[in-house]
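The complex appears here without one of its protein chains, the remainder shown in place.
First chain written, first letter: the chains are A and B, and each begins at residue 1.
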Amino acid sequence: MAKAKRNSEFIIERDKEKCVKCQACVRVCANNVHSFDAGGDTVSSDPLLCVGCHFCEDICPTGALRISRNISDIKANANWSRETVRSITKQAETGGILLTGMGSDVHLKDYFRHIILNAAQVTNPSIDPLREPMELKTFIGSKPGKVEYGFNIAGGRKKYFLKTSLPPQLMLETPIMFSAMSFGSVSLNTLRSIAQAAAEYGTYWNTGEGGLPEELKPFANRAIVQVASGRFGVDIDYLESGAAVEIKIGQGAKPGIGGHLPGEKVSGQISRTRMIPEGTDALSPAPHHDIYSIEDLRQLIYALKEAVCYRKPVGVKIAAVHNVAAIVSGIVRAGADYVAIDGIRGGTGAAPTVIRDNVGIPIELAIAVVDQRLREEGIRHQASVIAAGGFRSSADVIKAIALGADAVYIGTAALVALGCHICQKCYTGKCNWGIATQDPYLTRRLNPEIGARRAFNLLRAWSVEIKEMLGGMGINAIESLRGNREQLRAVGLDEKEREILGIKHAGETW
Amino acid sequence: MNKLCGDLDYRVPSACGITGIMDASGELFSGDSIYASICNMRERGNGLGAGFAAYGIYPDFRDFWCFHIMYQQESAKELTENYLKKYFKIRHFEPIPTRKTASLNRVPILYRYFLVPDKDVQEKMPVQMSDEEVIVSHVMYINRFITDAFVFSSGRNMGIFKGVGHPDEIGEFFRIPDYRGYIWIAHNRFPTNSVGWWGGAHPFGLLDWSVIHNGEISSYGINKRYLENFGYFCTLNTDTEVITYLFDLLVRKHGIDLELAGGIMAAPFWLQIERVKEPETAELLKTLRIVYAQALVNGPFGIIVANQNFMVGLNDRIKLRPLVAASKGSLLYIASEESAIRCVCSEPDMVWMPRAGEPTVCQLRKASGREKVWLKQKETANL
Partner (left out) sequence: MQGKHGEMNKTSKKNMKPRRIVLREEYCIGCRLCEVHCITQHSMSRNIIKAYRGTEPRPESGIYFEESGPVSFALQCRHCDDPPCLYSCLTGALYRDRKSGQVLYNKDKCVGCWMCIMSCPLGAIKPDFKNQRAGSKCDLCLEAEFPACVANCPNEAIILLDENGQRMLKNDD
């Protein structure tokens, strides 16, 4: 058989009692799953086209639709899953790389689920964040090892003045920032929502490698502008307008390869912002072709620092791989003001499935070893460490901070807040929620007023939860938890894992 | 890890009573008053630890470093003395004078050594270190690597006396009232794990520092890792260590004022910094907080820290442990409870509650060069 008929992944159940044939589902599905037959006055659905984004289910006014997974399956087989068979079938038909979107969906040990937090009792009172100040303020940037100051005696009192000048810092009201998502992989409305939420809450967002479109200039002062291997949209105005500059060496979803924006998503505006022809694939090269070694990176870091007159922090983003501790140590010594590390569960708009699921290490381990190594070398203060890669809740965030991160980047969580249901079809450009698309029929679906509200609420909700957990531990400032592994314990991890994470097993006391 | 006590793989939080008395004029007074003061707070302990520190008690050997060392075994004593002879010139050593006290258990062998670093040995070292660095490195070595030996005091013209017992027992045992000093601090302990180790009691000391502490440090995990970068290793499994080392780091190594060091460890809130009127001071406070974030001590504490020239009382930034201060003439009293002060000074000139996060400092008149005892917050006394 040249082309096998494939089973659909999803079943669409329509409750005939509830369906009023308003045809909202017919109109809104970007994949044309539903259709209305006027002659027979029926609405029918083709599940083969369904990607499981649930937009129709959410919009149906009577709740008549239910999208569920299709259990029609091959014979139970521990080694050959249905997905495996399906993937090979596709490759037999196309001869190409299988693409996917969002973060890895295969099960790799979830270390966060094995780490638990402390609470203070009896010997130490817990602190109530509703009554006492609970400080989450975080500073990203290089810090000196000590402070030099002087004083004059005026009116019988000491009047101090600072001699040390602090390198440029980003000041965050919460240790959560929005991760890099390029204009092109996501719609303008998505970035508008995120940028506004970041500006209102007092944190930062990241332009990703898509450049800074004109409409987002009002939020540029809260933007970290990225300089990736394709150097899309990078000119002096771009660098000057942001709050910090980030050199993107790699990302967790696809370590070792460059960014990929399929031609379907390169519309007029994208083409102008990125300065490439419409409809062409935007493939960022795998390495920066001017960074083949650490000394080259140092050169670029300082070139950027010179370009912004040393007034903004310049950081580096890498994927978490085996040698991450040594790599980060090198990056810090190369002059970076911060290092962002993206773990294997990081998301993406398009990546080869096989790389997304098999290359890289979990962020929990990466943070632990990086933090420890930098301390051993006495250089931990020279750069901030930002963790990224699939943070799902405030608990994940607080554990990452306790392991040693200064702050975290959230990407997938922010998109889910905007409506994403992780159908992993971002690379098709047919995102029904108006997020990962440039199609004007679809981009209007995301109202940035609503989006900004929801993203802000996410930041607020997680920040308040973090405060509750901090107070529960008897801590009222986030810097007392940062790197404080005594407040963590492991459950169900072996000795080696605990050694790498640097935490004791639950039940062990101080 | 030094295992003087078998069950010491865990850290012991400190719940207790603290008291300190200093005469800013430098006049010596007997240990009677501190003894009475700490015994007044007997109920704050459970008999599992008490201790005293005093300054000015060895006037004949004032220029020599005095190591107080406890040994669980005679063999440890031999090993340590051989080690000391290699690096130090020992002027004099003797057992610490004690009085037999029936109720005390597991009494270790207690010796004191008056010594200075051997200059000839120092010359041959590849890196030149100050005397203080030498002392610290050897004390760390003995405590980490010579089993059953523990240096629990290592300052000049000062000494720490402590053990497992009630304050009256320990005071009796070490004959505290026989000594005369110009600074006295004492501690009474209520550990929540049974610990039979004499080294675990307070005060904790290194060089001329001595610290007594009532509280539990929630930020211990990060304070400890921060200090390790600078060569301080926490061997004691108690929170108090980090406070001592932080003071040594900030005040001695980094040259930061006492008040500012207190303001780093009990840092003001961001909202408070925003309200500071002088922009330069605000800038300094903000920078200190950013750079020394890992030196912030979180969790409830009331501490008294002493050194040759000063005694400081400090609370955590939201004052979750009690601390009262009083003054009479050139004497400053700081204690967990007012009764502990009134029992030795019934009519103080002033009594007040130090504010959260603000240090109460008493400096030796000679060192500060000022006429009067300089007390922080004198103007804001409650009475």
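The rule is short, and it goes like this: a contact is a pair of C-beta atoms (placed from the backbone, for glycine too) under 8 Å apart; a residue touches a chain by one contact, two chains touch by 3 or more.
Values in this document were obtained by computation on a predicted structure and should not be read as measured data.
Asker: Thinking of the complex as a whole, which visible chains are touched by the chain that is not shown?
Answerer: A
Asker: Among A:62, A:121 or A:323, single out the residue that touches the unshown chain.
Answerer: Here the residue in touch with the unshown chain is A:62.
Asker: Quick one: which of A:11, A:28, A:116 or A:294 touches the chain that's been left out?
Answerer: Only one of A:11, A:28, A:116 or A:294 touches the chain omitted from view, namely A:28.
Asker: In terms of residues, what is the contact footprint of the unshown chain on chain A?
Answerer: Residue positions of chain A that touch the missing chain: 17-18, 20-24, 27-28, 58-59, 61-62, 434, 439-441, 444-445, 447, 449-450.
The rule we apply is simple: only the chains that are shown with their structure count from here on.
Asker: From the C-alpha centre of chain A to that of chain B, how far is it in Å?
Answerer: Each chain reduced to its C-alpha mean, chain A and chain B end up 47 Å apart.
Asker: Which part of chain B faces chain A closely enough to touch in the complex?
Answerer: For this pair, the touching residues of chain B are 10-13, 15, 192-193, 215-216, 218-222, 224-225, 228-229, 237, 254, 256-257, 260, 267, 269-271, 278, 280-281, 283-284, 287-288, 290-294, 296-300, 317-318, 320.
Asker: Which bits of chain A are touching chain B when the two form their complex?
Answerer: Going by the criterion above, the answer is residues 120, 122-125, 127, 132-133, 135, 137, 139, 143-147, 149, 151, 158-162, 164, 166, 169, 375, 378, 380-381, 473-477, 479-487, 508-510.
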